[in-house]
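Below: the structure, in structure tokens.
Each chain you see keeps its place in the complex, though not every chain is here.
Order of writing sets the labels: A, B and C. Residues in every chain begin at 1.
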Amino acid sequence: MSATGTAQSGTTTARAARRSGAQRKLLAFASLILLVAGFSIASPNFFQLSNIMAILQAASVNGVLAVGVTLIIITGGIDLSIGTLMTFCAVMTGVVLTWGGMPLPLGIAAALATGACCGLVSGTLVAKAKIPPFIATLGMMLILKGLSLIVTGTKPIYFNDTPSFTLIAQGSLIGAVVPAFPVPNGVLVLFVVAAAVAWILGRTVLGRYTFALGSNEEAARLSGVNTDGWKIAIYALAGGIVGIGGLLIASRLNSAQPALGLGYELEAIAAVVIGGTSLSGGRGTVLGTLIGALIMAVLTNGLRVMSVAPEWQTVVTGIIIIVAVYGDQLRRGAAR
Amino acid sequence: MSELVRLEGIDKHFPGVHALRAVGFDLRPGEVHALMGENGAGKSTLMKVLSGVYQPDGGRILIDGAEVSLPTPKAARDLGIGIIHQELALMRDLTAAQNIWIGREPRLSFGRIDEARLNAEAEAIFATMRLGIDPRAPVAGLSIALQQMVEIAKALSFRSRVLIMDEPTAALNDAEIAELFTIVRRLRAEGVGIIYISHKMDEIKRVADRVTVMRDGATVGTVEAADTPISRIISMMVGRELTEEKAAIPDLAAAPAALEVSHLSRGADLRDIGFTLRKGEILGFAGLMGAGRTELARAIFGAEPADTGEIRVHGRPVTIRTPRDAVRAGIGYLSEDRKQYGLALGLDVRANIAMASLPRYADRIGRIDEGALARVARDYIRTLGIRTPDDTREVRLLSGGNQQKVVIAKWLLRDCDILIFDEPTRGIDVGAKAEIYRLLNELAGLGKAIIVISSELPEVLRLAHRIAVMCEGRLTGILPGGASQEEIMELATEGMAA
Amino acid sequence: AQDQMYIPLISKGFQHQFWQAVKAGADRAGAELGVTVSFEGPDNESQVDKQIDMLAAALAKHPAAIGFAALDSQAAIPLLRQAQEADIPVIAFDSGVDSDIPVATAATDNLAAAALAADKMAEMIGGAGPVAVVAHDQTSRTGVDRRDGFVNRMKEAHPDVEIVDIEYGGGDHLQSTEITKAILTAHPDIKGIFGTNEGSAIGVVNGVRESGVKGVTVIGYDSGKAQKDAIRDGLMAGAITQNPVGIGYETVKAAVAAAKGEPVEKTIDTGFFWYDKTNIDDPEIAAVLYD
């Protein structure tokens, strides 16, 4: 009898848990919809295909960075170097394509490899040298910032010799098929990356260990998990994803701008946290991060389209970030 | 007789769990009222209601016959209700004295703390408990047992009229338990009402006046401790009769060695330890607190590798520098502190059970076969009787005993040849304890080699085929399973600077 | 309000005095010509992509014309082309755009302006000795042009003047102050320091004053109250000023003309001026100074 009782309550709980989880995501999504609706009413120019595409395009780089750093944040870490790493990856692509005159795939590989290697270094500093992630990646942020300037001699590298390079972010595969829906490739890349990372997190050993590290690293280690190794792998994977971000921004700007990148890390982390991932690790979703990045992009674009004075844009952005997370918090409290 | 506390019809729901169903309870001044029940029966939840941590969904709380509401822990404390929580609630970075007086620091002008008085008063409390804890020692550096003692000291410092003790002895050894009972009896004599929760059945007879038994969130009944046999209380708790007897000790002289440890040393913690564990054997480890049994286990397991020494598994020498090496060599280790070292509390039951065996349920690209995992997880939930709605519930929401079973399930799933269980029944109810004993015997019967570290001598005596005794980092002797308590204690204190 | 012609200006920044002066000029032209003007720019001059996003948002508003101060002109080409296709005339301001899309450019020749600063510096330190540059940015167009204009002119025309240090303070007053003090420590014999924008120049003045060193010739760039005070007090020998108000004004004027289909001049040189204690109150100079 107690068994059936348990079973029954079991299903209810599971269902309730699933419902509250789904609800939460739905409600985060609702914040997004609310913002879009608000701006659409406030300005006739907002809800237009071209502007929506501009928003998605604007979200793509930050979104990719945010998805990458989501992995690290779930392990309980943080990565402040993603902004300057993105730039460094773009620079290395420039070196390979423009200076080296190599074919496009090698340039793409250069960005990914650079990202993964730098991630590997950060990961090793964190996992092996036991340097707190904040400091390890703050150091990497400065090192990579300097390296980008050193490698380029402080001048942008342009991709004029590789005309197809701009297609990575700016072309539209979808638009070629469905002309009414000219989704830029950058957006496509964002969604593909997000889907892949969501799959990794949800279905693979790496994903499971990502959560385990964030939840209780010592317990994972004492279960025979090679925690250091997996952590390094996660940082490297995140670095590779940042490399994709580097490709996107370089493609959008048709150049590798060596001084770019500082400040992008905070924006990406903000997207992650708005998306409901906890900075203390152990929990988080890619879908949430995606919504977080979209909320930020919609906000920025909408305020601009409404011609709000720039200083007020900043204030309103600050308020909405707080309110969005507060809403999420309320829901959680209620769910608890 | 006047009543100190009366609880009527207390109801409490958690999402998906009806934790308390119209529970009634009463406490008189100057009595020790034991609250018993299986893991997850709702004991801690009831006590949290009484101490203002949780708000009940229904029911009344009466103190001295007057109905009260307890919106905060402070409100409860102001009414004279003190509690020692089951889960240690200490600030690890503060010192023992600072922990005891947190929130009530003796103050000087300008918000300054009278640190001298604070330490002196803490020292005085420790003295009455006959403990030599340095009040200035950071709690993080104390063993679990000493941390528990600090919690007890803190509760005593309130001079409460009602003192709730939620499994205070789970981490204590016999000497300390005796010390604690002296304190309990003294408080009882002073007219304090004490609610006492424990899974150690013998303690009922030693301190309790009355016993209330809970099952599945409801009260089964209240009886006088003096004229109720333990077996009766147990059957009230588990809803059936438990018959348990020691399994016969098999003759393992011819069995091949599974684990051979020789000349294992690490600093001053472990000194030249050597023993052999045979296939199918349960080797008990006894010793006083701090004897180094946990250190030994952690060294063998690679959690903190030894400096020197040799370990052989199935006759082959192995190098164990990390827990991964140990797991690969077929060794599993269930730690004594499940929260810190055993569980990812934020993850669900299934993920925790799978933690040590994940690669086995993944294909070449690392994709996990969740279906298969769910099946085995449910198997273990059933066979170990883990009380959880399903395998996707976060482990932190389970009761302590059920959490322990999840850790056991993790190592069972991993299917190690050598299992080291450090305090496997800490915080586990009698029914589950019996199941775990049965399980250990079964595993031994299947040819697994098992080490059981336990601070409860009866447990060691009941389970072990042989008993290794440690003292101050040395292995002072190995006794046959039928050894007497006196023999063990002699080895456990051998050579100690007395 | 929708009936009024709308002209957004995407600049390189908005928080700095210089950009506020450009904005003031643009607003004045807007008021005079009866058009709505908006003014926006990223936080710093390295945020090329933020500026692109701003340009995209501006295009979404279907403006009559756009004013654009490109942080990197090549990077903006696709959007500029989009503007061209939508028949939105683009006016480049502050610095040029390497493309024939902008119908007009209202800008300062930063290279020439910085060269003038070099000439003045050489003259004041007697044609020889070590000098240093505290620049505001290592990669942005304005930072690079002002640095190079100064450095190259020294090399070509004043070979005895040695540039011993170039540091970058991001236009941050405090950082530039610390940099200046470090330069003075490293090179106690330094004769002069050039600060390449308002923040840098003020930082240099602060640094020199705080370290109590005498006889260092400070030359600044741009205007602002602190800079004017420093020149009056003799802490700064003089500075280059552009005509930001004029840049803003001319940009909007050209934009309105282009939107109406009227012909516009391809390059509008808004000029730059040297000012020091002696001419700071001349009406011609006072008109281009701002604070």
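The working rule: a residue touches a chain if its C-beta (ideal position, glycine included) is under 8 Å from a C-beta of that chain, and two chains touch if they have at least 3 such contacts.
Fair warning: this is a prediction, and the values are worked out from it, not measured in the lab.
Engineer: Summarise the composition of the whole complex in this file as a formula built from the shown labels.
Structural biologist: A x2, B x1, C x1
In this section, only the chains that are shown with their structure count from here on.
Engineer: So the centre of each chain is just the mean of its C-alpha atoms; given that, what is the distance between chain B and chain C in Å?
Structural biologist: 71
Engineer: Where the centres are mean C-alpha positions, what is the separation of chain A from chain B, in Å?
Structural biologist: 42
Engineer: What whole-Å value do you get for the distance between chain A and chain C if each is reduced to the mean of its CA atoms?
Structural biologist: 35
Engineer: Taking each residue of chain C in turn, which ones touch at least two of the other chains?
Structural biologist: Chain C, residues with two or more chain partners: not present.
Engineer: State the interface residues of chain C toward chain A in the complex, per the touch definition above.
Structural biologist: Chain C reaches chain A through residues 8, 14, 38, 40-41, 43, 46-49, 52-54, 56-62, 72, 74-75, 77-78, 137-140, 144.
Engineer: Considering only the defined contacts, which chain A positions touch chain B in the complex?
Structural biologist: Contacts found on chain A: 2, 5-7, 9-14, 16-17, 20, 203-206, 208-209, 211-212, 214-216, 218-226, 282-283, 335-336.
Engineer: With touch defined as at the start, can you tell me which chain B residues reach chain A in the complex?
Structural biologist: Against chain A, the touching part of chain B is residues 15-18, 216, 301, 303, 322-324, 326-328, 333, 335, 340-347, 351, 354-356, 358-359, 362, 365-368, 370, 387-390, 392-393, 410, 414.
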